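One protein chain omitted, others in place.
Each chain carries a letter (A and B) given by its place in the written order, and its residues are counted from 1.
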Amino acid sequence: MQSRDFDVVVMGAGIVGSMIARALSRYAIRVALVDRANDVGTGASCANSAILHSGHDPSPGSLKAEMNRRGNELWHDLVHELEVGHRWTGAMIIALGDEQLPGLKKLLARGTENQIPGLEIISRAEVLKREPLLTPDVSGALWTPTAGVIDPFGGTVAAAENAVTNGVSLFLNAEIHDALVSDGTLIAVQTTAGEFRARWFINALGVHADDFMHLAGDRPDFAITARRGEYFIFDPNRVQVQNVLFPMPTDKGKGILVSTTAHGNTFVGPNAEEVADKEDTTATRDGMAEILEGGRRLIPSLESRDIIAGFSGVRATGNANRDFVIEISATVGGLLNVAGIESPGYVSAPAIAERVEGLLRNAGLEMVAKNEWNPRRPARPAFKELNHEQRSDLIRRNPNYGRIVCRCENVTEGEIVDAIHSPVPARDYDAIKRRCWLGTGRCQGSFDYPRVMEILSRELDIPMTAVTKKGPGSEFLARTTKG
Amino acid sequence: MSFCEQFPVGEQTSDAAGADRDERGSENSEQSIICLRCPRGCEISTTLDGYGGIVEIFGNVCKLGREYVEAEITNPLRILPTSVRVRSGERPLVPVWTPKPIPKGRLMDLARATRSIELEAPVAIGQVVIENWEGLGVDLVTSGAVRRA
Partner (left out) sequence: MTCDTSYDVIVIGGGPAGLAAALSARAEGNVRVLLIERNDSLGGILPQCIHNGFGAVIFGNDLPGPEYAYRYQEQVEAADIDVMLDTMVMDLTPERDLYAMNATHGYLHYRPRSIILAMGCRERTRAQIRLPGSRCSGVYTAGTVQRLVNIEGYMPGRRFLILGSGDIGMIMARRLTIEGAEVVGVLELLPFLTGLRRNFVQCLQDYNIPLHLSTTVSNIIGGQRLEAVETVKVDEELQPIPGSTERIECDSLLLSVGLIPENELSLKAGVHLDPRTGGPLVDSTMATDVPGIYAAGNVTSIYDLVDYVSKAGEVAGRHAARYALEHGTGNGNNATAGRDASKAGAMVAIRPGENVGTVIPQRVRIDTSGNEEVTLMLRPNALIERKVTVELWDGDRPIMSFRENYSRPAEMMVHTLRAKQMQALAEAHEHELTVVIQ
């Protein structure tokens, strides 16, 4: 088995791992980013509420509260550096009926303690003016102006691409099956893509972070529960909310919200169901009914026939007071755990990366800044967002942009080819879908499947029967018609 | 519940009629047949004598309906639409069909026989691919065209 040597191996290429890799790419050290999937960001990072929370909600004094506030601050610059689709919409926490009004004051007090700027309680009339589709039961709202929405996969892939461009080595289809501990120090991990040796291993394995700790002999008492959340996306021609709308939080969490997305769709979700199988992102009939009912408490006009897509993801809830764990292992040398990163994990990721960077520096890793580090990741053209003149120019420069592959979302062949040859290459259908948003519209890929298969086959120089939906084992085609 | 249980199609519509035929061979029986000769799909009610002869039919709008029912009772015929391979064409396949129907029991035999056929592009529409297949008087003909790549 091939063995590779690095200074730092970041395990898990979700938003947290990718942000950590990007932060470390600034220094003259050898960094690897490894993931078991065929692409980065295929876990919770691509199936979540996509909200850049302001930070009003976590318990004051917790690591979550600190990471959220700082993360939100950092994202305000990052969305420009990494050119990620986003909108700073602000968010409203909606009180229903007079009995929920006192709760708003408590939330305001908590948010103020968390040092969140601009919080304000707004009247029923003002709430309805900003969001006319809301239920008439609304009695007021807490307004958090610093919240926003983001393209969640876009942020992950942008961070990973920026890391790769700055020298990080990315290894995909590398599933970890063993950890080599020598004299109490983790010296190597073995994966399906070979062995990785390093001075530091960052565990950013999401729902599997506890499994890795146990594999390496760390914190046997720590456990992660996978909580599945299901979501629906609505046809933008039929339903559009303008805001991020939370119900009043309960002990169970932030509740089922209704929100606009970075792309202007409307979605509803998530519910929160503990699942025994951490990979269980299936959609269930009961869950679907639950989230629709939940969404209707805020927006009564939501209709099931206007749903164009559903998805679900699992969040990693840790059992350490439900707070984030970001620490150098006390028992296993060379291991730094980033675990229990449930909501608000996405918004916190850049702050978590900053903290990890500090922990490694304090632990003696020599980190000399590189002169050539480039913090910017230019976005590739998104044809749909361009005006007629810009589209015209683009097609003149590259005729591939003149061929529409996905007619609902107006995704061109040019964008697909770009995605296949990007620094973190899209090598399967879902990887292209996550980057270009093709197949996410009303037809859900019915029209584009054959075309995208042809393009993948041609650009990757593989037979049509080897083209996959999401990596090995998910091939689309069994044989030729006459084969 | 299967569809066959709920709507007997091409089967006897009445249990009583079935019993009649079983026990007293000379009695008439009724059968409802959906005509497949054109997309209109007429539902044709047929009265048969005890020996499978047609006493009366109604529900068909044209003479093709009668022909169809006659064949359906004695020797059911079907059209086979499929495709065959094309070499050096703009597309890998060309559609083919039997403009005249073949015995229902031979459909899969003909389908299998077409699997090994490969035409050379260009292929024109209406081109005969197999003439008088197995002496049944039926040709396999292209229903589309493929240009040379």
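Quick note on the criterion: contacts are C-beta pairs under 8 Å (C-beta built on N, C-alpha and C of every residue); 3 or more make two chains touch, one makes a residue touch a chain.
Computed from a prediction, not measured in an experiment: that's the story for all the values here.
Asks: Looking at the whole complex, which of A:1, A:276, A:330 or A:478 touches the chain that is not displayed?
Replies: Only one listed residue reaches the unshown chain, and that is A:478.
Asks: Just one of A:100, A:185 or A:400 touches the chain that is missing; which is it?
Replies: A:400
Asks: Given the contact definition stated above, which residue among A:117, A:167, A:194 or A:310 touches the chain not shown here?
Replies: Result: among the candidates, A:310 touches the missing chain.
Asks: Residues on chain A that touch the omitted chain in the whole complex?
Replies: 237, 279, 281-285, 287-288, 304-305, 307-311, 388-389, 391-392, 395-396, 399-400, 402-404, 407-408, 410, 442-447, 449-450, 453-454, 464-465, 468-483
Asks: Take the complete complex as the reference. Which residues in chain B touch the chain that isn't displayed?
Replies: For chain B, the residues touching the absent chain are 1-4, 6-7, 9-10, 34-41, 43, 59, 78-83, 85, 91-93, 95, 97, 104, 107-108, 111, 115, 125, 143-145.
One rule holds in what follows: only the chains that are shown with their structure count from here on.
Asks: Which integer distance in Å separates the CA centroid of chain A from that of chain B?
Replies: Roughly 55 Å separates the two chain centres.
Asks: Mind listing the chain B positions that touch chain A in their complex?
Replies: Listed in rising order, the residues of chain B that touch chain A are 83-85, 92-93, 115.
Asks: If we count contacts the way the header does, which residues on chain A are in touch with chain B in the complex?
Replies: Touch list, chain A to chain B: 480-482.
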